[in-house]
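Only one protein chain is missing from this complex, and each of the others stays in its spot.
Chains: A, B, C, D and E, in written order; residue numbering restarts at 1 for each.
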């Protein structure tokens, strides 16, 4: 763990995004709320929030921090039978909050996996990336691919 | 959590794979052991093993199980400046072990992220998939894309 | 922790019940799905399942066990503006599973508290009791007050 | 998890109370220190303190916070063969501390359950309520039923 | 984590011992029950039991196992103002249980440290060793220094 005692406290936000391809059959069942083990999106949201709080337990070099807010948003993508998730994490601490957003996102995606795997074993998680971060001495950073519309809407709501 | 009391106990293995693209600069530093926060591959291996044991804490519908073995293997891929990780999980229990392999894999990939992000913020995790599972009433399942050579070697060693 | 090495392994079920009085206003908002922080019943179900798995971490003398199944059921009671929860836990182990059912129940009730407290601070949890347990050398036990109709339905479904 | 970044930091105290009815036989054994598995009150105190620290792990929407103090007090009530527990939690944070007091209380009560159940299966936890909270923008709140004498004594000691 | 799938299930016991030197003043206060933060021996016993259950979370290569029993015994040693602790762990599993006994012991010793440090900062933990283990393919093993009388008494009680 790096020393963070000289860093200043600023408000920091990080947004991570990622996608799980579940195939036509599972996509239709999920859209219609007919998956046998329950609603994956509601459960993914809670599991993602809980996992973001466990980040320092999971990642050896992450500091224990006091998260101000964690949110998980989901978007159904019929074009490729996938679900896109965004995880927003916000703190007022000396260190960044990317890993918390990415950990919440990854566990939320795995929760969808767990609930759709009875229908399809050949699932795939792709495109896990940091989309946006603000705060800290380097200021705001935006992924080279830009910010998806849904994340623009989340950011507008945060302000 | 689904009822598993009527399921039989069989030996089960699951292998999950996934990839993190880290870019040319971080890839070179990692290959040469010069990343500032330590060796990501050694740390990813331990973090992945520890996370696989936390699967029922992280995923709401996963049962607490007694893992017989967890392993994390890494392969450097200079062709696209990525690291491919494989996580093997093995149990003698009534339920499958895919989610343990996938959870170990995901946290191992995030550990590499955490140690390479000082060099490159635009990292990407892709191709997270179940490659192989055996045991249970459905028997052995292999991903439609087949089994990579490294996983063939792991399977040969398991037997 | 008591020694359990000589006990036999049998299938065991425990069902615990308890009630949270939330008052007219919160009850109406909950019934209509209009509580500001989300759906307490869905969240209570997941939090209860997760907490049941944490029982040996929380209660000093509880053994680590492999739960086969945990379920949380909720019943709205307009007559006293309360929510009754039932938590079912099932194992094939040497020790009883009452404390797992009671821990899942208690945390599920606290989750409803957390989501209704913005509307009403004077909440009350009452009537937390073991309703039913089966398995073990003493066989089936039923609470002196008998089994509520909802629990009869749960038991019928379990068989 | 709600956003708390704009809230001010104030000193906050919450006191929760609850009761477990254990019946004449278990009450006498407990009073005389003759319960087979050890002293439930000493163990309940430690389990309650440990559980209060786990509140954000157990309740999905609770923020990770730095507790300044947690205490568990017990009062034997021969009139109805019950034990009344009070849990006090104190922080200097932006969010309230009720859920920490209630979680510590609930797990302390369950610990007494676990140690008295060899004597009596028909135990009951009742009257779990928030008695007092101070700090935050709404200031001090007192339960409509007022403050029991034991809690007055605790509050006098806190000042 | 090593593969344990081919190992047979046997009853296994491990006993670890260790000592904390606390100095004359703290030893007298402890013996007379006058340490300011409570009774270290009672608290050490509970903390040790809880920690033994966390062994696979703390030690990377330890398997999750179902402990049948954990006990912590303490012996006051006026001759060198120390407290000797013994931790007994018992399982019916495929792997050994030494690390569980040693982890329970170490955290029990640290708990005594935490409660005596207001009186003496120059504490010392010494002599942490495995005293006895039975079960597994190698059978019973006894430390070259033999078995202390207190441990003989514990073993007599176990049979």
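As a working rule, a contact is a pair of C-beta atoms (placed from the backbone, for glycine too) under 8 Å apart; a residue touches a chain by one contact, two chains touch by 3 or more.
The structure presented is a predicted model; accordingly, all values stated were derived computationally and were not measured.
**Student:** Check the whole complex and report which displayed chains the hidden chain contacts.
**Tutor:** A, B, D, E
**Student:** Decide which residue listed in E:26, E:41, E:107 or E:154 touches the omitted chain of the complex.
**Tutor:** E:107
**Student:** Identify the residue among D:50, D:95, D:116 or D:134 that touches the chain left out of the display.
**Tutor:** Answer from the full complex: D:50 touches the omitted chain.
**Student:** Of E:59, E:75, E:92 or E:158, which one is in contact with the hidden chain?
**Tutor:** Within the whole complex, the residue contacting the unshown chain is E:59.
**Student:** If you put the missing chain back, which residues of subunit E would it touch?
**Tutor:** Spelled out for subunit E, the touching residues are 2, 18, 37-38, 43, 46-47, 50-51, 54, 57-62, 98-99, 102-103, 106-107, 110-111, 113-115, 117, 121-130, 133, 141, 143-144.
**Student:** Residues of subunit D in contact with the chain that isn't shown?
**Tutor:** Looking at subunit D, the ones touching the missing chain are residues 11, 46, 49-50, 53-54, 64-71, 90, 92, 158.
**Student:** Please give every residue of subunit B in contact with the chain that is not shown.
**Tutor:** 39, 42-43, 46-47, 50
Keep this in mind: only the chains that are shown with their structure count from here on.
**Student:** I'd like to know which pair from A-B, D-E or C-E copies the B-C interface, where a copy means over half of the contact pairs are the same by residue number.
**Tutor:** That interface is repeated by C-E.
**Student:** Farthest chain from subunit D, going by mean C-alpha coordinates, please.
**Tutor:** B
**Student:** Contact counts by the stated rule: is the higher one at A-D or A-B?
**Tutor:** A-B
**Student:** Can you compute the centre-to-centre distance for subunit C and subunit D, using the mean CA position of each chain? Integer Å is fine.
**Tutor:** It comes to 19 Å between the two C-alpha centres.
**Student:** Nearest whole angstrom, what separates the Cα centre of subunit A from the Cα centre of subunit C?
**Tutor:** Chain centroid spacing, subunit A to subunit C, equals 30 Å.
**Student:** Touching two or more other chains, which residues of subunit B qualify?
**Tutor:** In subunit B, the residues touching two or more other chains are 2, 46, 50, 54, 57, 60-61, 64-66.
**Student:** Draw the chains as points, connect those that touch, then say whether the picture is a line, ring, star, complete or other.
**Tutor:** other
**Student:** Report the complete set of touching chain pairs.
**Tutor:** Pairwise, the chains that meet the contact rule are A-B, A-C, A-D, B-C, B-E, C-D, C-E, D-E.
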